[in-house]
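Here's the structure we're looking at; comments come further down.
Missing here is one protein chain; the remaining ones are kept as they sit in the complex.
The block that comes next holds chain A.
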Amino acid sequence: MANVRGVELVPCHTVAGQQKGDRTNMAENSKSAEATVLNTKVLKKLKGAFQAFDTKSDNTVDIKEIGTIFYSLGFFPTQADLQKFTSEVEDERSGYIHWDRFLPAMTKVLLEDKFPPISDELLLQAFEVLDKEKRGYLEPEELTNYMTKEGEPFTQEEMDEMLTAFTDEEKKHIYYKDVIPHLTLERKM
């Protein structure tokens, strides 16, 4: 069995759901072999992340939340990765994913270490590639150009948010070396 990475997790319980709904024991439901591959600690973390988005208390989550679930578990999938994952586990285009299909698919992800985290150094290198003249910063227009035209483009909203959060107020530049610790500090939470 591969070394299962200790995953960071910040799950949320829906309080109302706990008081009103009748939650079936998920661990009991999954009698598949994959369930026994994961140790209880990791299983609990997956369960917690899943339950946080199971707003209808029926062991399903909206596919739109899959990205957030992945991120909360410490994975860094691309949008393409997410789409592939979703298409494999979605319940017949219902827009929802059931725990019974989620668990084996997630187990595979964990065992194969499919979406490893990105180190700070890699992130710094990435910024330096874009900063061709090695000024130590990027102009907002440059960053916008890259983020909205290349890779998996940002929406206008995402771009505006990023600029608001990371642009230095006085100089109007993005000093990426200062931004990186901010991003990685979040990860250690």
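In the analysis below, contacts are C-beta pairs under 8 Å (C-beta built on N, C-alpha and C of every residue); 3 or more make two chains touch, one makes a residue touch a chain; residues count from 1.
Note that in this section contacts and distances are computed from a predicted model.
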| item | value |
| --- | --- |
| Listed names "Importin subunit alpha", "Ribosomal RNA-processing protein 41", "DNA-directed RNA polymerase subunit" or "Serine/threonine-protein phosphatase", matching UniProt entry of the absent chain | "Serine/threonine-protein phosphatase" |
| Identified contact with the non-displayed chain, of A:88, A:113 or A:161 | A:161 |
| Absent-chain interface as seen on chain A, which is shown | 9-21, 48, 52, 55-57, 67-68, 71-72, 76-78, 118, 122-123, 125-127, 129-130, 146-147, 150-154, 158, 161-162, 165, 183, 185-187, 189 |
